[in-house]
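Only one protein chain is missing from this complex, and each of the others stays in its spot.
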Amino acid sequence: MTQSPQSIWTDVERIRTQAPLIHNITNFVVMNNTANALLAIGASPAMVHAPEEVEEFVSISSALVVNIGTLDSTFVAGMKLAMRQAKSLGKPIVFDPVGVGATTYRNRVSEELLALAPPDIIRGNASEIMALAGLNAQTKGVDSLYGSDAALDAARRLSSVLGCVVVISGAIDYIVQGEQLAAVANGHPLMTKVTGMGCTATALTGAFAAINTNYVQAATHAMAVMGIAGELAAEKNQAPGSLQVNFLDALYTLTESEIEERLKLS
Amino acid sequence: MTQSPQSIWTDVERIRTQAPLIHNITNFVVMNNTANALLAIGASPAMVHAPEEVEEFVSISSALVVNIGTLDSTFVAGMKLAMRQAKSLGKPIVFDPVGVGATTYRNRVSEELLALAPPDIIRGNASEIMALAGLNAQTKGVDSLYGSDAALDAARRLSSVLGCVVVISGAIDYIVQGEQLAAVANGHPLMTKVTGMGCTATALTGAFAAINTNYVQAATHAMAVMGIAGELAAEKNQAPGSLQVNFLDALYTLTESEIEERLKLS
Partner (left out) sequence: MTQSPQSIWTDVERIRTQAPLIHNITNFVVMNNTANALLAIGASPAMVHAPEEVEEFVSISSALVVNIGTLDSTFVAGMKLAMRQAKSLGKPIVFDPVGVGATTYRNRVSEELLALAPPDIIRGNASEIMALAGLNAQTKGVDSLYGSDAALDAARRLSSVLGCVVVISGAIDYIVQGEQLAAVANGHPLMTKVTGMGCTATALTGAFAAINTNYVQAATHAMAVMGIAGELAAEKNQAPGSLQVNFLDALYTLTESEIEERLKLS
């Protein structure tokens, strides 16, 4: 059950074949990008947030992705109903605590969501994971002030309290479950100059979790594919407008040999 | 009053000259794309949803486009006021029932909107048109599980009950009014890998309906322009990130001879 180029490729092919329906309750900034990234990797995305319909929509979906980037009371109400429903139906939940630590509201909502329905996978940057673990991490809006390794203890604590996989994104991505640890060193610094790349990583994690119930593996695969597509895109043109376009192209045309040649996993 | 490369080109020139103001109440995922597509074809888009102002905004607009992709109670309230106002002022209404059939809420809202103010043109994929016609169509979120021809009977029924034009999008697009039928075979499969291409077709239909009161013609022209621009874009680069960019470029630079050479109409 370890991660390898072959295990990644098997999952990419599963996504392309099964086209799992991924239910996203996400933020306004990235809805378009994350829908396109999910389509490019082969999944079927839907953005549905109304409290009147999220429970029904969860029931036809293969995974639920919740992202609090531009939360407000309507969206939070939808998130609660959707997460409780996903939990009761055993559908994977991936949670992205964007900007947690920056405001009391974000902290309170995150705590409520985690208490209501512990996610299967949490993905955030180091500041967010530390804030979520109850540490007084400093944040700068939605950006992290720390390297990803600074949050390893926080990730372990969070993982053991919630019984879930925790992903810390950064120059190196760490995937933590209890004492298990995987690290992905793929990616490119230019990715931090495009909005919503973290949110896209979370959305892709939803696609992998939809077709692979080993969530450590699913999260690691998602981070590897994300990083490799980002490298391919950045090598085409070192500028952020182009990166966004080339990243979607790279996801769509991704091959097994690109993964084999580039994967930096430990 | 039939459709031809010349009738399409006449309408494109009218849009470019008159720059009709198109009032959109649409979903969060596609607001940027559809605004850009409307600008690229020569129209003047506005996205306005607040119940406090939609009626006034309808009165200065040339067409109203309503799309339920990410509906919630605030947006639905705005849609109702706007559609009623458009109806009373005789402004064309184009309706896109995104994801209808997937949840009870979407079905109920769609029924209420159709009862309140029957649109002039409805555009959806086969699943959506079948669901809207009251058939128990299976849906997969916002994607169709059927070819567009499977929904022809549903489209005819819907058209005759509501007295409107119904467009079924797919590899072949059907434009139905009562017993009249037009078909457009333009387009490219890669368009299904970019989010919001259907919503963009609906928005463009609004632009054509704003300058051509023959709505069968307006809808057919919109679908043809959509498909031809998609082909031109896909031939430049067979990947979805590029397609989105190249599609807008193709709409903006579209020429009469490109329409003449490519139009596949029956």
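In this document, chain identifiers A and B correspond to the written order of the chains, with residue numbering beginning at 1 in each.
In this text, contacts are C-beta pairs under 8 Å (C-beta built on N, C-alpha and C of every residue); 3 or more make two chains touch, one makes a residue touch a chain.
Here the structure is a predicted model, which is why all the values come from computation and not from measurement.
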(request) For the chain that's not shown, point to the residue among A:L71, A:A86 or A:L113 touching it. (result) A:L71
(message) Using the touch definition from the top, which of A:T103, A:Q180 or A:S257 touches the missing chain?
(response) A:T103
(request) Can you work out which residue in B:A50, B:L89 or B:L145 touches the chain that's missing from view? (result) B:A50
(request) In the full complex, which bits of chain A touch the chain not displayed? Write them out. (result) 27-30, 32-33, 69-74, 99, 102-106, 139-143, 192-196, 237, 239-242, 244-245
(request) Could I get the residues of chain B that touch the absent chain, sorted low to high? (result) 21, 23, 28, 31-32, 35-36, 39-40, 44-53, 56-57, 60-61, 74, 244-249, 252-253
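The rule is short, and it goes like this: only the chains that are shown with their structure count from here on.
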(request) Quick one: report the Å distance separating chain A from chain B, using the average Cα coordinate of each chain. (result) 32
